[in-house]
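Only a single protein chain was left out; the remaining protein chains are all shown in position.
Going in written order, the chains are labelled A and B, and every chain counts its residues from 1.
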Amino acid sequence: MIIPELGEYALILALCLAVLLATVPLVGASRGNTLWMGFARPLSKGMFLFTLFSFFCLSWSFLYNDFSVVYVASNSNTALPWYYRLSAVWGGHEGSLLLWVLILSGWTLAVAIKSRNLPQDIIARVLAVMGWVAIGFYLFILLTSSPFERYLPGYPQEGADLNPLLQDFGLIVHPPMLYMGYVGFAVAFAFAIAALLSGRLDAAWARWSRPWTSVAWAFLTLGIALGSWWAYYELGWGGWWFWDPVENASLMPWLVGTALVHSLAVTEKRGVFKSWTVLLAIFAFSLSLLGTFLVRSGVLTSVHAFASDPDRGLFILIMLAVVIGGSLVLYAVRAGQMRSESSFGLLSRESLLLVNNVLLVVACAMVLLGTIYPLIIDALGMGKLSVGPPYFNALFVPLMSIMLVFMGAGVVSRWKQTSITMLVQQLWLPGVIAAVLGIGATWLYAGELKPWVTLGMVLAWWVVLSGLRDLYNRLRHRREKLAGLLKQSRSYYGMVLAHMGVAVLVVGVALVSIYSEQRDLRMQPGDEITFRDYTFVYEGNRHVEGPNYTSDQGQIKVLYQDELYTEMRPEKRLYTARGNVMTEAAIDPGFTRDLYVALGEPLENGAWAVRVQYKPYVRWLWLGGLLMTAGGLLAASDPRYRKRMRPVAA
Amino acid sequence: MRTLMLWLMLLAPLSAQAAIDAYEFTDEQNEDRFQQLTNELRCPKCQNQNIADSDAPLAADLRREVYRMLEEGEPDESIIDFMVTRYGDFVLYRPRVNETTWLLWYGPFVLLGIGVLVVVLISRNRRQVSRSAADKPAAASGQYQASEALSAKETERLNKLLQQDSDQ
Partner (left out) sequence: MKSRKLFAFVPLVIFIGLGVFLWIGLSLDPRELPSKLAEEQRPVPEFELPSLTDPARMLTPEDLAGEVALLNVWATWCPTCKEEHGYLNRLARDEGVTIYGINYKDEPGKAREWLRRYLNPYKEVILDEKGSLGLDMGVYGAPETYVLDASGAVRYRHVGAVDAQVWKTLKQVMAQVEQEARP
């Protein structure tokens, strides 16, 4: 079997193509040589095909249990079902990098195919920048983390099995979506660098990179939402966001990416903030790379860290220095020369969007500071400290609350100049209704008014109602209201959807953070506990055998107002290959609440430690994420992005 | 390489077990305080977990101590001091505000202040530019203006496109 070797060779060939892609079209663009620029597209296709082939080779080794491959032997097992064997391809450091480059070359291919209406020198530069990024990652894999390494001469007969945490649907979908987002920002980055290189930083540039950025942002949103959902049901703690460095590594590019999506809109429509938008595009991708470094180098401790290795860390750091350092030098040299002459007032859609940008970037800086602060203090020899959820919550929540206030004002404001009278006239009614509905809803739900919950509810209504006010403004002067509704662009509805997603998310966060309840109990068969109208009756445990684990399954009957409502089966599994013990929580999902039961340790006399949780509106978190994702995709699908840029004179 | 080996040895296998103790509290307030405290104390042995979530034996010991002190009627501060004397500031997920952490706690607000200031300055600056440029007809009618990089033709093309957008 030479499949793994073929995979490695394919990767080397892909690297060679990446080197060509990074140089030939770039030289062509600077010399105006059409032939050389023309190489960009075929080279992109070739790079993708070889990477895809390499990925297939690794998948093949997993599918057919080739344990002579070190990576396969340490991440798979013959008892593993085939779909987990396939997703195990990206279950470890090496394979997940291969997935990363596959997606990177996939995005490169997509740009090559979809951008036929772009000027040739721009597309040549964009693809060349993608090539540069790809070179870094191909080298990283080939030099430090090849998934194709073999055990020679002898090799194990059985694999060490995939980490049981990862034997789950979550692993199948979460990493690909997340990487689609991370790597997608490479496209926005490439457009920004191409624009800086060519010196043509204008509204057209913003228009070209807008749909790509929206798609990448949508995928990143989806990836983060899936990750949160996965952690919620799989880790057995019922938490949905831990402020772990790995999560922060995905949140930082998301925050800057969100700022970028808005800033691009301003640049496209009004031709301002050009250098700021370029900087955001550089930041968004840089933060994706920085996340890779934080997760894979071992400089920070994290629950989900990859087996870390300082040598790999050094390689990524050098790559960061080249990619980020290089682009920031280019930015410093070029952006200083840029001028924008479009004007806007202190109170205008532009300035309000700029405030939104500032808040998002400050929030991102705060997350970055908190994440690496222990490292900074340690590096300065000032001791060890930890920065955890209490810090992040204390700062993030107020920052985002301010942002929600501006969100409402932003959507109804006008370009160039908005008078304060106009804003007040537009917003007093939504404001009053939001306050009434928000306070009312909180009171109805909880019978009390805790400040943060009330604020969250009022702000959620504020976002919804100010959005409605904007829609009303758009339709006011149209005679045919329904036709007017249909006339609105997809990118407008994308924005509306994403903003509704934010409101839904805010409601979820506010309620689940404050009104979750948890009881840890010692339960003997026959014991029961009543909790928020639900009665949980523990009926004992049953022994269950799975394909690669054995399990103690708790039998819990749930009564709602004395009627049998459902049965819940939390498990405590022992995965035999590695001897890991895992909690499989039982969840009864609902639109307004989840019931969450997890099994702890067996205690004396046949009793078990049981954790019962009530999670109000927890589904709204991920529902909000899905709405935002849909909004991003809808906005990106707006037909005007596909319009050809025909010379007006022709 | 040696440090790597050491890590591998110290590294507990990644496991996800809910750590559940089933302590019985004298009152609900103590139970809430227990959840609050164990959620904000970091397990010194683990990768990055609080002692409430971790199933490491050390975390169980620390939870037991928190429980013991709570039931003995100790205030939160002395429980936190108890942990810090033994394991240092590392165990606090909520870093104390002191000269080491001023940057951490106040830095973002300073940055926010700078950001807002910049927005105000830019907007005012732009307004002056627009006033001084009022004699130029293009600026007054809100059309896209040619920056150095754009040829007149390109500008015209862009303005046409932008016109289409604002129709929507």
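Basically, contacts are C-beta pairs under 8 Å (C-beta built on N, C-alpha and C of every residue); 3 or more make two chains touch, one makes a residue touch a chain.
Remember, predicted model here, so these are calculated numbers, not experimental data.
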Quiz item: Which residue, A:S96, A:S263 or A:S297, contacts the hidden chain when the whole complex is considered?
Solution: A:S297
Self-check item: Residue of A:A40, A:I372, A:V537 or A:A636 touching the missing chain in the full complex
Solution: A:I372
Quiz item: Among A:L314, A:L449 or A:V544, which one is in touch with the chain left out?
Solution: A:L314
Quiz item: Which chain A residues would touch the chain omitted from the figure, given the whole complex?
Solution: 275, 279, 282-283, 286, 293, 297-301, 310, 313-314, 317, 320-321, 324-325, 328-329, 331-333, 335-337, 372, 374-376, 378-379, 383-384
Self-check item: Residues of chain B in contact with the chain not shown
Solution: 2-3, 6-7, 9-10, 44-45, 57-58, 61-62, 65, 84-88, 90
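The rule we apply is simple: only the chains that are shown with their structure count from here on.
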Self-check item: Complex contacts: residues of chain B adjacent to chain A
Solution: 3-4, 7, 13-24, 35, 39-40, 42, 47-50, 53, 88-95, 100-101, 103-105, 107-108, 111-112, 115-116, 118-120, 122-124, 126-127, 129-130, 133, 139, 142, 144-145, 147-150, 153-154, 156-158, 160-162, 164-165, 168
Practice problem: Enumerate the contact residues on chain A facing chain B in the complex. | Solution: 163-165, 199-204, 207, 234-237, 239, 244-245, 269-272, 298, 300-303, 305, 308-310, 338-346, 348, 350-351, 354-355, 358-359, 361-363, 365-366, 369-370, 373, 377, 382-391, 394-395, 399, 415-416, 487-489, 492, 518, 520-522, 572, 578-583, 585, 598-601, 603, 609-611, 640, 645, 647-649
